[in-house]
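Note that one protein chain is taken out, while the other chains of the complex remain in position.
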Amino acid sequence: MTTKRIRRIPFLSFVLIAVLALGVVAQSWVGSSVEAHLQDAETPDQITIALASELNTLDPAFFTSSNEQSIYYAVFDTLVTRDADLNIIPGLAESWETIDDNTWEFRLRDGVTFHDGSPMTAEDVKFSIDRIIGDFMENPSQSKLATIQEVQVVDPLTVRIITTSPDPILLSRLAGIVGWIVPKAHIESTGFEDFATNPVGTGPYKFVSWVKDEELVLEANPDYWNGAPSIGRVVFRPVPEASTRLALLKSGDVDVIQDVPTDQAPALEGDENLEIIATPLLRSMYFILRSDQEGPLADVRVRQAINYAVDKEGIVNELLNGYGIVSQGQTMGPEYFGFADDLEPYPYDPDKARELLAEAGFADGFSIEMLTPAGRYQADVTIAEAVAGQLSEIGINVEIESVDFSVYVTRKLDRTIDPITLGAWSQAVYDADGVVYLLFHTDEPWGVHYSNPRVDELVEEARSTLDQEQRLELYREALEIIREDAPVLFMHQQTLLSGVKTGTPVLTMPDETFIVYPKW
Amino acid sequence: MARFITRRLAQALVVLFGVSIVVFVLVRITGDPTALLVSADARPEDIERYRTSLGLDRPWHEQYLHFVGHALRGDFGNSFRHREPAIALVLERIPNTLMLTGAAMLLAYSLPILAGLLSAMRPNTALDALIRGIAICAQAAPSFWLGLVLMMIFSVRLDWLPPTGSSTLRGIILPAITLSAFFMATNVRLLRSSMLEVLSRDYVRTARAKGLSESLAIRRHAFKNAAIPLVTMAGIQFASMIGGAIVTETVFAYPGMGLLAIQSIQSRDYPVIQAFVLVSAITIVVVNLLIDLAYVWLDPRIGLEG
Partner (left out) sequence: MAIAASSTDSTLAIQRPSAVHRWLQHLTARPSGLLGLVIVVTFVLLAILAPVVAPHDPLQQNWKVRLEPPLTSGDDGQLYILGTDSLGRDILSRLIFGARISIAVAVLAVALRSSMGVLIGLAAGYYRGPTDAVLMRLADIQLAIPFLVLAIALMAIIGTGFSKIVLVLGVTGWVTYGRIVRSEVLSVRERDYVEAARAIGAPNRTILFRHVLPNVSSSIIVISTLEIALMITAEATLSFLGLGVQPPTPSWGVMVADGRDLIYGQWWVSAWPGLAICLAVLGVNLLGDWLRDVLDPTTRGGALQRRLSKRDA
């Protein structure tokens, strides 16, 4: 790794790959030649980013993917946002306070205008949240703000948010995802349908045009409340094929490409005009080991044996060229609040695995099916093949079933996945609630088919406790139990690779969004 | 003739009606789209509510009647992904796809005529073998791979052409070659064999015996006859190209109907799939109708049974 010309992003920080204009202070530089970099950096007039897939909608209420979040971040603002270290900082709200456990009051920034020139007021904030939580539009995101009972307009620059029960992660929910503030008057006159293709926000970039499958163009908002962006235009182009994206980057047609396969990294590293930004993601990969079914996996020793039998280090270091971080016996990384940094990964120990299998009465192994989506997650099928290969070493004969993502999602939702199923999960609330509760609580719709009364108790309590220290302890205990119970094969935290023309001022965040104008 | 046309039109309507049922049922058996249209962690209650809003909770026959009723008026419903009229999404891509297939047709009918004639006039020579060898290899290469290799050579290494297709002249060259490779190869072989066939016919032999020079004989008699299958093929190949464009457009990120179709299928965007399939079905049916007519017109000996 040391010889490669890349800068890896350490815990809770980002790499700035160029001087960000506007005098934004660089947060942390890892690696060498910072000065050289500073000198190289020239602010281009336009940045073109090749995304791996086309967006569905530009209306945040209907958001479906992290790519859309990149657009929202540029076009809209949230009440609160995050800095480079992922701390919550003021956004459209200058300040906030809790009146009581269920009441939050936000003081809005004065003088902020939407791109259509209208001022942003408390009415817009109320409208933006009401349209998510209310029933007056059939939006699919209601539950993302389900803890909000009501939004009250106190005066044009003050809003109160009333929650149904104490919500320790309310600010996280508002800092992105569906918390974007949209113009009430504009939407009421043009309608939601139009808004999905002609968004108007308060953000650093204005929406210009979107020709689907061709390009989406944003233009700097000179009146941005935090200072005008120096890069005049940002263009997003959807390019589904990874090799085509690489060709575009190499030929100079685009400045940034999303989602470089780890095996393409050497092709980028060999080109002095290009570099790689590697960002550890919120998404961790694991294999669900269904403990809710009759069969070998019902035995905890078998599940542990599987965890011992797989060489996670080998997979990350060899197969993924070092891009990835072996999970520490939990399905999340340190970006999440609640991460337990003292838990250890299951070591690679095939002998121990065989021993455990024998104890469980499967000395001769067994046959089992494994489900994986094809081409959805980084190296998904390759990793499935690698794991299957390793399990065969301890006598477990795995039959892989690789399916299109649409089939995979349907089967997950129908709860008809195979006994072993590749899973990958991320939650942009940056909080263990989104991972530990949603994956390991009994009967969660996207959960890993695991049930443990003690874990249920712990994560339920953590969900409505405002004392963050206490929450940490609750999650700590739950994570320890889960690690021991091994309802999943813990794999790794993914690292997203983006290829950029050297010096292009763009950042990628752990939730995979691209940031051209950082708001911190 | 009028009776023939009437009957073919009636058949075409039956076919389109059949296509509408097949595609309607097929997309619905592939599975429910709602979970794919929301964020990856959506709650079942959110999904359920969204499904209702899309009208997918209603019985199939009701959905079908609604679909046909509106489709007859040119309304295919709103795209699930983009929430705008599906038919507009398909139609606005037609010019791009037509440009791509048009360019591919041009290639498929220019180069092969030269190569095919050369091959047929000097059968079983080294040149003939070379041409046929290239043709067969071009027929064999998987088009996605061919496209990526062309891109690597001409865009990245040589830097002659842009790697992705936009509907500009330079941008369309690589996708058009990729799409037409198979058809170019087919047409070379087709023309060669029909030339050989025609050359062996009596009247060409007679013409030669009468002392017409080789090239004149070919020009006057043989080529004209040998070209007939090629001409009638044009429509069929055009229709196949519209289907084949799915792969080419994906590889070159070319904003045409094929790219839209594959994305819509992957996200189960029923209205767009239905609109796409019906629009391509209409294209194919109309083109076939025209070929039939053209064929009858070109060669009246052919009966009008069908």
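Think of it as A and B in the order they're written, each chain with its own count starting at 1.
As a working rule, contacts are C-beta pairs under 8 Å (C-beta built on N, C-alpha and C of every residue); 3 or more make two chains touch, one makes a residue touch a chain.
Model, not experiment: these values are computed from the prediction.
*Asks:* Which of B:V23, B:A115, B:L161 or B:A275 touches the chain that is not shown?
*Replies:* B:V23
*Asks:* In the complete complex, the non-displayed chain touches which residues of chain A?
*Replies:* Where chain A meets the chain not shown: residues 241-243, 246-247, 250, 261, 263-264, 266-267, 270, 314, 318-319, 374-375, 381-382, 384-386, 388-389, 399-404, 406-407.
*Asks:* If the hidden chain were put back, which residues of chain B would touch it?
*Replies:* 11, 14-16, 18-19, 22-23, 26-27, 29-31, 129, 132-133, 136-137, 139-145, 148-149, 152, 156, 182-183, 186-187, 189-190, 193-194, 196-197, 229, 232-233, 236-237, 239-240, 242-244, 246-247, 261-262, 265, 273, 276-277, 280-281, 284-285, 288, 291-292, 295-296, 299, 302, 304-306
In this section, only the chains that are shown with their structure count from here on.
*Asks:* Considering only the defined contacts, which chain B positions touch chain A in the complex?
*Replies:* 30-47, 49-50, 52-53, 78, 81-84, 89, 93, 144, 148, 151-152, 155-156, 159, 162-164, 166, 250-253, 255, 259-260, 263, 266-268
*Asks:* Residues of chain A touching chain B in their complex?
*Replies:* 53-54, 56-57, 62-65, 138-144, 193, 196-197, 211-214, 237-241, 243-244, 247-248, 250-251, 253, 404-407, 409-410, 413, 425, 427, 434, 438, 445-446
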